[in-house]
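The complex appears here minus one protein chain, its other protein chains still in place.
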Amino acid sequence: MIVRRAVEGLDDRLDGSSFIARNLKKVFPDHWSFMLGELAMYSFVLLILTGTFLAFFYVASPDQMIYRGPYLPLQGRSVSLAYNSVLQLSFEVRAGLVMRQTHHWSALIFMAAIVAHMIRVFFTGAFRKPREMSWLMGVGLVTAGIGAGFTGYSLPDDLLSGVGLRIAYSIAQSIPFVGQWLANMFFGGEFPGDALLPRLLTLHIFVIPLVILAMMSTHLAVVWHQTHTQFKGPGRAEDTVTGTPVWPKFALKSVGLAFVTFATLTLMGGIFQINPVWFYGPYVSYTGPSPSQPDWYAGWLEGLLRLWPNWEFTIFGVTVGELFLPAIVVPGIMFTLLATWPFLEARFSKDHEWHNFAQKPREAPVRSALGAAAIGLMVVLFLAGSNDVLAKYLQIEVDTFNAVLKVLVFVLPVVVGFLTFMVCRDLRDRPRSPVERPGTMTVRRTEDGGFEEIHEPGTHDEVDAP
Amino acid sequence: MKRPDRWVAAAFVVSILSAVGLFVVYLQGGQTQLEGVFLFLTLGGIGAGLLLWAKRLMPQIVDETQSRHHGPVSDADKETSADTVMGGVDELKRRTFLSRLLIGAVGALGLAALFPIRSLGEAPGDTPFFTKWKKGSKLVDIEGNIVTRDTLTVDSFTTVFPEGSVGSADSQAVLVKVPPDMLQLPADRAAGAPDGLVCYSKVCTHAGCPLGLYLAQDHELRCPCHQSTFDVLNGAEPVYGPAPRPLPQLLIEIDDDGTLRAQGDFTEPVGPSFWNMTDHPEEGAPS
Partner (left out) sequence: MTRRSAEARLLSRVLRIGLLLAVGAQILWSFVPERGEAAAVNAAEGQTLFEASCSTCHGLNAEGTANGPSLQGAGPAATDFMLTTGRMPLAAPGDQPDRQAPQFSDAEIDAIVAYVAEIAPGGPAIPHVDTARGDLPTGAALFLNNCSGCHSAAGIGDSVGGGQIAPDLTPVTPTQLGEAIRIGPGLMPVFDTDNLSDQDVDSIGAYLEWIRDNGNDGGAPLGRVGAVAEGLVAFVFGLGFLILVLRLTGSKT
């Protein structure tokens, strides 16, 4: 009764009845892989919720104090107010540690879901016209996500994340002409600087979340307006969409999925320890622990830095630092390629048509091969970023492992791409598995008491490839 | 009213009971693992209940097909909307001089808006070229204790700073003792490594991480971040990994009471490269 009155009241004031009715009746295709983006969205919701809690306790100050909390090995140690606030959250605030850990696991899953979603969109060609803008916003979201993660895990001012900040400073420094200025502007002076933590906080809880919210909302609005792509099937056409109506079933499933996502992330936040900053101790500039890796979504960059040769050159008196190529130029090329892909593909395939169908990967062998090659390259880079840890567990010499990876970084993408191409083309060109029905034989009693056999031959229908 | 589906009901009941459990755990002072499990059951119960409700109790809601309502726009329509926009733009462009001034004003505003960025930090100036080491600076360890010729034994190493600047990020150095006859430094630098005690910057020339590893038997300093490895006997030349330049050396001397002192600042700028590092300014650090 209340709900009916509320809806009528809103309608009365906004004159939105046709808007509400139309949108609640809208259908959405139900394929499981179309929900990956939602996983990312719900992880983000949990990031906001847990992050708000954390923000009530975190202190973004590098000023030093003496630790007097319950974690014994740090008693009497000089730590920053920021580090102390994170230890307080972990050991003294009720539910603080589960909130902190849920927040961090949500960040890792947020990025993992975005990447899975991006891979799905890529391999199904869902970025093609008219959906290029959605793709661009997605690339923006993945970039903003990396930024959010990096600023976030640097907030505790612990030894490990501080080392990562030093690397970021050095990367900025390596840019010719403006690098030293950029680095100093951002850090507020020579490394480590005193201005950094409050600025990281502003970026992490204000600027980047606003950017993500804006892009995510636009992304969703455009998808809603343009209607979702769908796979080909019986009764489906370019200008229709088949699926579940938003209200009540799709919405119910969606909200259910949201809660299952929250449940999974909070479980991980309670039972799997993540980023135990108490082991690393407060950041000091003169200690570097091994192993030392960033969070997973920056692992590819870490791998690039570990594998890149020690080339450095001076042109006309300007030193181009060794970091410039692997840390600025190569990622710049990668992300530019990623962002412009829909336009590049349209140009090379000369296909400027409107497409509402999602393709099976086999329908676009070249694109799938290139995508698989890119994934192969990223896999090698991720392995390289974890090389010392992997070498320890595999009991092999880490420098030998590096040598193998330096070869793999070229060979694996080519091999994977080639194989993918062959498989896709084979699957596409061969007709779909014929529909076979076995023959039947029926035995029937005749009127005079005998038996007769009735044979029905089997069918073997070739179905045209889509 | 339909008979309630027992699975959906069970899911919601689990959720309610777990919420109570969560409340109890919290009252008792909290326990991270229990909080995680109860949150999982509370939230997951609702989620599972809703998903099951949709799946099991709404079979009559099947797939529908609708028109997408939106498709490729005709050229005529595209022209119409472009015309509408261009109509307004042309109206401005008719006033050529004024619209150029407008662009100028907006451009000037954009440039002016960049200036607050300058307030964000100090200009780098000469700071990348100098550290806190000066001629005569005593070497001290992390705890502030004076380092003497006897502090280290062969195959040992420790982190050192100039006295009064313990913890300084750019001044950090690593002091290593090697068998004196194994050092292969050029003559002018060998004089700054007495008794097999050789001192190098601890800031890796690749990406600035502190060199945490000393592989004593191989006499190599190694960086934990990207595995850059430097040969201590040979002027910290990079022998493996992505570091492009050797570690700058801090020339030291042993004074009359055995204390170790620096002979000056590092031989080169410390840390990773920057664009004008070959323009070494005159000796004498800014204060």
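Letters A and B mark the chains in the order given here, with residues in each chain numbered from 1 onward.
What we mean here is this: a contact is a pair of C-beta atoms (placed from the backbone, for glycine too) under 8 Å apart; a residue touches a chain by one contact, two chains touch by 3 or more.
Computed from a predicted structure; not experimentally measured.
Touch with the chain that is not drawn comes from one residue among A:159, A:216, A:241 or A:424, which is A:159.
In the complete assembly, the contact with the undisplayed chain comes from A:101, out of A:50, A:101 or A:319.
In the complete complex, the hidden chain is touched by one of A:9, A:233 or A:309, namely A:233. The residue from A:82, A:113 or A:167 that touches the chain not shown here is A:113. Within the full complex, the residue among A:51, A:152, A:245 or A:270 touching the omitted chain is A:270.
Take chain B: the residues that touch the chain left off the picture are 32-33, 36, 51, 54-55, 142, 150-159, 211-218, 220, 222, 224, 227, 229, 240. What chain A contributes to its contact with the hidden chain is residues 30-36, 39, 72-77, 90-91, 97, 101, 105, 108-109, 112-113, 116, 159-160, 231, 233, 253, 256-257, 260-261, 264-265, 268, 270-276, 278-281, 284, 286-296, 299, 386-392, 395, 397-399.
Rule of thumb we're sticking to: only the chains that are shown with their structure count from here on.
Centre-to-centre spacing of chain A and chain B amounts to 20 Å, using the average Cα coordinate of each chain.
Across the complex, chain B is touched by residues 25-27, 30, 94-95, 97-98, 101-102, 130, 163, 166-167, 169-171, 173-177, 179-181, 183-193, 195, 225-227, 235-236, 239-245, 248-249, 252-253, 255-264, 266-271, 284-292, 302, 305-312, 314, 317-323, 326, 353-354, 356, 387-388, 398-399, 402 of chain A.
Chain B makes touch with chain A in their complex at residues 26, 29-30, 32-37, 39-44, 46-51, 53-55, 58, 61, 63-72, 117-118, 120-124, 127-128, 142, 159, 161, 167-170, 172, 202, 206-213, 223-228, 238, 240-245, 271-279.
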